[in-house]
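For subunit A:
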Amino acid sequence: MPSNWGYVFAAYGIAAVALLSYWRHLARRTHALAARRAAKPRAT
Partner candidate 1 sequence: MTYARRAWIILWKDLLIERRAKEHANALLFFCLLLLFLFQFALGPDRERLAAAVPGLLWLGFILAGLLGLGRSFLGERDNDCWEGLRLTPGDKSAIYLGKLAGNCVLMTAVEIILVVLFGVFYDVDLWTPAAPLALVLALGTIGLAAVGTLFAAMTTQVRARELLFPVLLLPVQVPVLLATVSATQALLLGQPLADVAHWLKLLAGADLVYVTIGILTFEFVLEG
Partner candidate 2 sequence: MIRVLGWLAVLGLVAGLAAGFGYAPREAVQGNVQRIMYLHVPAVLTAYLAFALVLAGSIGYLATRRSGWDRLAAAAGEIGVLFTGLTIVSGSIWGKPTWGTWWTWDARLTSTAVLFCVYVGYLLLRSLIEDPEARARYAAVVGILGAVNIPIVHFSVKWWRALHQPSTILGPERSPIDPAIGLALFVNWVAFTLLFAYFLSRRMEIARLEEQT
């Protein structure tokens, strides 16, 4: 039975990239929103 670690790392690697990317995407959106809210005068 070959070791096949390459496949294991590929799977975990892709998962890590995907999840980290999504986390960064969320972080960036949050910052953009915060910046927009700070720039706008509060409308009541």
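One rule holds for everything that comes next: contacts are C-beta pairs under 8 Å (C-beta built on N, C-alpha and C of every residue); 3 or more make two chains touch, one makes a residue touch a chain; residues count from 1.
A word on the picks: all candidates are chains of the complex that A comes from, given by their letters.
What you are looking at is a predicted structure, and each value in this text was computed from that prediction instead of being measured.
Here subunit A is shown alone, and of the candidates 1 or 2 it touches 2 within this complex. Subunit A makes touch with candidate 2 in their complex at residues 1-5, 7-8, 10-12, 14-15, 18-19, 22-23, 26, 29-30, 33-34, 36-37, 40.
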